[in-house]
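Remarks on the structure that follows.
Moving on to chain A:
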Amino acid sequence: MLVFFVLGVPIFSSAVMAFTGHRRWASHLNAFLTLGTFSASLVLALEVLRTGPILAWGETFYVDSFNVFLVSLTAFVGFTTALFSGPYMRIEEEKGRVGARILRLYHSAYQIFLFTMLLALLSNNLGILWVSLEGATLATVLLVSLYRTRASIEAAWKYFILCGVGIAQALFGTILLYFAAEKILGSGGTALLWTHLFQIRFQLEPTVLKIAFVFLLVGYGTKVGLVPLHNWLPDAHAEGPTPISAVLSGLLLNVALYALVRGKILVDGALQSNLASHLMIGFGLLSMVVAVFSMIRRKDVKRLFAYSSIEHMGIATFAFGLGGPLATFAALLHMTVHSLTKSSIFFSVGHAAQIAGTQQMEQIRGLMKRVPRLGWGLVLGAFAILGMPPFGVFASEFLVLTMAMKEAAWATPILLLCLAVAFGVIFFRVQNMVLGDASPDRLSHPPALFPVFVHLGLVLLLGVFLPPFLAHWYQQAALFIG
Partner candidate 1 sequence: MSPHASNLGIEMVNLLGAFLLLLAFAMLAARRTLSLIRFFAMQGFFLSASIFIVAFLSGETNLYYSALFTFALKVILLPYILKELTLRLDIQRDIETLVNVPVTMILGIGIVVFSFSLAAPISEAASTVTRSLIGVGLACVLLSFLAMITRKKAMTQIIGFLAMENGLLFSATNATYGMPMVVELGIALDVLIGSIIFGIFFFQIRETFESLDLKFFEKLKEE
Partner candidate 2 sequence: MIPILFRSLGELFQALLVIFAAPLFLGWINTWRAWLGNRKAAGVLQPYRDLVKLMNKEAVLAYGASPLFRLAPYVVFGSMGLAAGLVPTVSTDLPFGPAADAIALVGIFALARVFMALGAMDIGTPFGDIGARREMMIAFLAEPATMMVLFTASLISHSTSLSTIAETLGTHHFTLYPSLVFATTSFFLIILAENARIPIDNPGTHLELTMIHEAMLLEYSGRHLALMEWGSAVKLLVYFSIGISFFIPWGITPVLSKEEVLKAFVLLFLKLALLGPLLAVLESLLAKLRLFRAPEFLAAAYLLAVIAFLSHFILEV
């Protein structure tokens, strides 16, 4: 029943928004409805905390310690982004960049996107997981081209085609998985159900699983933004409206990584070897290296942080690849804090770009003087994402580094180099943007600073004190991800 609420509210909201999305009060209603989703997910989380993993609607949905915090995180970021998108889209509307029809599309598609993300996380069926991830692409592709500029249409097309092609490979992997499981579980519905697959993972045919995992890695890896399949990511982030950049970075990448890790658990069981781990370590490192060196020459601020997302997804993938309870723990923590931090950064950056009237970093100057609180938001966000001590990213990155030193010492210099380069680039860029002389400036509407600081506050909290229930979930999930 709870699952029904978590999924039903966004579906209902998207229908409502399809008709009322252009009204003055639509953004408030949008935020309110996402608050509903968030509350439902919180209750669900409490339920899981109380009783352990839940199966709902027969075996259709499954909530365990691995996906429950992702569900709440998704609903939460969905809610705060809706808060941010209100003022942001209002300003865009006043600039004449979006009209009534487009606003209806925007709000409705936003809710559908949330729905597909939550469905992907909650579904017990790996086939449905695939279907909803593809659905998430479809829901966002028209949002990326929302402004109908040449660049945005090109970015959306690239996003569409690359992710479509990539995810087709994941479908092939899923077919192979089904094929391997069918021989043990028999044909019919159960052979794609996670709960059943998990039980029989040691009996699956190793050769088939090996090939299946490669396809899953290519497919879901495209959505995670792993190099060399990352090309769509910076474009889609830079050209779409900022709330969409925030949810793409904060949610979509996480969910894709979640799908990949589900695959990895099965393959590890069947193979009894480190193939999946080695592949993930390799792709993770490659993504980090390419991403940080690509950051150096970026001029567009959203593009810069999009590359930073690739880097952090690389770190998480790398950590999952290392395996073992601690590294996995670190990876899960990293997914959480990155999601919060990066969306907060996109919130500040979005407003900063609105003030400057451009996304070119060279022309964004003196943010501290213009809108001081926004400047601080950006600075603190940048500190957080760079892994400065009190923030949560520091904790997770520190853990990853320690584990890397223990498990794969050769990789530590590469990790450190990447972190250093990222630090240099982002620090320098952000400094230039926030400092400098400028006269105080006003946006036509007060910027949405509440979500920025809520996120940063949470990241800070996770850095100094990890709530025991969250730590418990992480540990549990880390145990069975292995």
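Rule of thumb we're sticking to: contacts are C-beta pairs under 8 Å (C-beta built on N, C-alpha and C of every residue); 3 or more make two chains touch, one makes a residue touch a chain; residues count from 1.
Inclusion criterion for the candidates: all candidates are chains of the complex that A comes from, given by their letters.
These numbers come from a predicted model, not from an experiment.
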Looking at 1 or 2, the one that touches chain A within this complex is 1
Complex contacts: residues of chain A adjacent to candidate 1:
125, 127-128, 130-132, 134-135, 138, 141-142, 145, 148-151, 153-158, 160-161, 164-165, 168-169, 171-172, 174-176, 178-180, 182-183, 187-189, 191-192, 205, 207-208, 211, 235, 239, 297-300, 303
